[in-house]
Structure formats: structure tokens, C-alpha cells
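Every protein chain but one is kept in place in this view of the complex.
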Amino acid sequence: MKESLLDILCCPLDKHDLDLEDASGEDEIESGTLVCTECGERYPIEDGIPNLLPPDMREETPA
Amino acid sequence: MKESLLDILCCPLDKHDLDLEDASGEDEIESGTLVCTECGERYPIEDGIPNLLPPDMREETPA
Amino acid sequence: MSVREEFDAWAADGRDRGMEDRHWATAKHALGRMPVEPGDVVLDLGCGSGYAGRAIRDTYDAGRVYGLDGSPEMARNASGYTDDPAVGYLIGDFGALPFADDAIDHGWSMEAFYYAADPHETLREIARVLRPGGTFFCAVNYYEENVHSHEWQDRISVEMTRWDASEYRDAFRDAGLVVAEQDFVPDRDVEIPDESAFPTDDWDSRADMVERYREFGTLLTVGVAR
Partner (left out) sequence: MSVREEFDAWAADGRDRGMEDRHWATAKHALGRMPVEPGDVVLDLGCGSGYAGRAIRDTYDAGRVYGLDGSPEMARNASGYTDDPAVGYLIGDFGALPFADDAIDHGWSMEAFYYAADPHETLREIARVLRPGGTFFCAVNYYEENVHSHEWQDRISVEMTRWDASEYRDAFRDAGLVVAEQDFVPDRDVEIPDESAFPTDDWDSRADMVERYREFGTLLTVGVAR
């Protein structure tokens, strides 16, 4: 993801701003973590794609 | 014209309400005059059709 | 010549019905998109024969439909084509709409808007008479992209505004209308003869005629009042 996406992203739960932590990548952010400045919830960025599913939908659930 | 049209009509010049004068007709108004409650401009109703052209466009002009 | 003189003559020799036949091929698609609900008050600007208002009333069970036209003869003809008491016609000019603020739920105009003496003022007037959330469906065949329409101005004495699609969007926004959609609606009904029939009286080549009707068609711009 491009860093410019951060301008409009927010926490899906409480709609507060996100901080970017542990970012790596060159032109684009390949991995890192987005952290809600309010509730502290953490959202992973993997292979350049941020996963902003609410945490209860994010976990692997057996079929 | 139906009298209900009067609810939404106004003077094309100053947008003030219109009064209906000399109305004739049965279910519908066939002829009469619409008079602006503000500027006094008069608009004719002929054959059931109100003519709300601004007065300078209403007069017959030779081609 | 004035709008009245020009179009009174058209109405007198039956061109109101001729336009209705030609315009219906694209107008029906645009009319079908209107978000009119039962009971709504709808205004047709430059109604000509008045067919659009009658269709809106029949399709959507609109409460009242008014057709406004600057030509008394057009309004008179339109009036004669229906006895639906919920449809009315009146004579008026695009530049000075005789309606109260927020009085209209939805507005419609086919092949008429560009005759407005001051189209920007007309859009402001439309924005004024529409209630917030009301729509204005503006359909035109005469516009910049449609090169085949450019010569129409030579055949008519009333001055015509020739905007392109983006000028329509800009003008709507300048007048305070949100642009909700814009589309080129093709005319799929007009019959286009085989290659061998060209040139015809009206068309140099089949490709031109295909472009005019099947590609450009009618430019529809939909605005929403705030």
C-alpha cells in the first residue's frame, strides 16, 4: 500500500486514526502494523495489503 | 388549469404569490387573471392555460 | 425571431408530434431512470407535445405533472392531447420560472434546455424550484461531442447553447446542483439502412449515421438539488 492511503483510513471499530508501526518496504509499504490511536487494536499489513477486518472476522475460523 | 396549480405558482418576475381574479369555468379554471400580490403584474388564463411569460415576452411582436 | 414565434410555427404545422416520435427512442430510457414516487410533482421544461409528462404520470403514478413551454401553441396542443386532470400545461420562459422555491420534486427536459437565453440562470432557477434532494434530468441531442448536430443552429432562428459533457457538469455544479450521473443514451430504434442506400438526403455515410444515433445519441445529465 501507498502511504497516502493512511490519510483516509481509520479504525473500522471506532473510526479513530491509525498509527503505522514497524513499516518495511521501498516505494510502498509491504508489511507493518496499523494501530488504532484510541482503542489500540492492531491491524496487519501483509504483502502490501492492509487487513482492516474487525478482529473477530480476521481470525481463522474452521469451516 | 386546476386550482391546485395555484399552490406552487408564483410571479415569474419577483416570485411572490399570485391571486386569482375573474375566474370562470366548472371543474377547472378556463379563464381568469393571476395577479401578483407584490408587483401587481397581471397574467391571463386563456382556454385553461395560464400564460406566465414575463410581460415583455408575452406581447405580440411582429416577426 | 423569438422562441414563441419559432415554436408556435412548429406547433401549427405538426412538428410537435414529429419531435415526439423522434425523441421517444432515447427519452424513454432516460425517463425510465427517474426516481419519481407516487404523488410527486414533476415539471417538464420545454414540453413540446407534452408526451414526457404524460409518460411520467402513467409510469410512476406521479401526483401532478406540469409541462411548461414558451410557445402558447405548443402548450395548447399538449393540453389537447390529454384529459388527465393531474396533467397541466402552462406558458412560461426558462429564464423566469413561475414556481415557488422547493415546489417541484423532479424536473425533466428533452431537447429544449439549450434554447434558454441564459442557461446558467435557468439552471439556478431549476435549483431554486426543486426541493432539496429533487432531481433534474436534462437530455439533449445538440451538444459538442455530437458533431452531426452542429449544423442544426443554421436551421433555426433561436440561439442555441452547445456545451460538451464536461461543460454541462460544470454548469450544473456552478448552479448548485450535484451531478449524479451523465450518460450518452444511444438511439437503438431508428432504422439505419444498408450501406447501399448511402449517401441519403441526410447522411453522407452509414458510419456517420451509426455514430450519430448508436454512439452519441442523447447526452443525459442528472443533477440533484441540495
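When the chains are written out, they are named A, B and C in that same order, and each has its own residue count from 1.
Assume a contact is a pair of C-beta atoms (placed from the backbone, for glycine too) under 8 Å apart; a residue touches a chain by one contact, two chains touch by 3 or more.
Fair warning: this is a prediction, and the values are worked out from it, not measured in the lab.
The absent chain, not drawn in this view, touches the displayed chains A, C throughout the complex. Here one chain is not drawn; of C:33, C:124, C:148 or C:206, the residue touching it is C:33.
Along chain A, the points of touch with the absent chain fall at residues 1-2, 4-5, 7-13, 15, 27-28, 43, 47-54, 57, 61, 63.
Remark: the residues of chain C touching the chain excluded from display are 32-35, 37, 133, 135, 169, 178-184, 222, 224, 226.
We take it that only the chains that are shown with their structure count from here on.
Taking the mean of the C-alpha atoms as each chain's centre, chain A and chain C sit 49 Å apart. Averaged C-alpha coordinates give centres for chain A and chain B that are 64 Å from one another. Residue positions of chain C touching 2 or more other chains: there are none.
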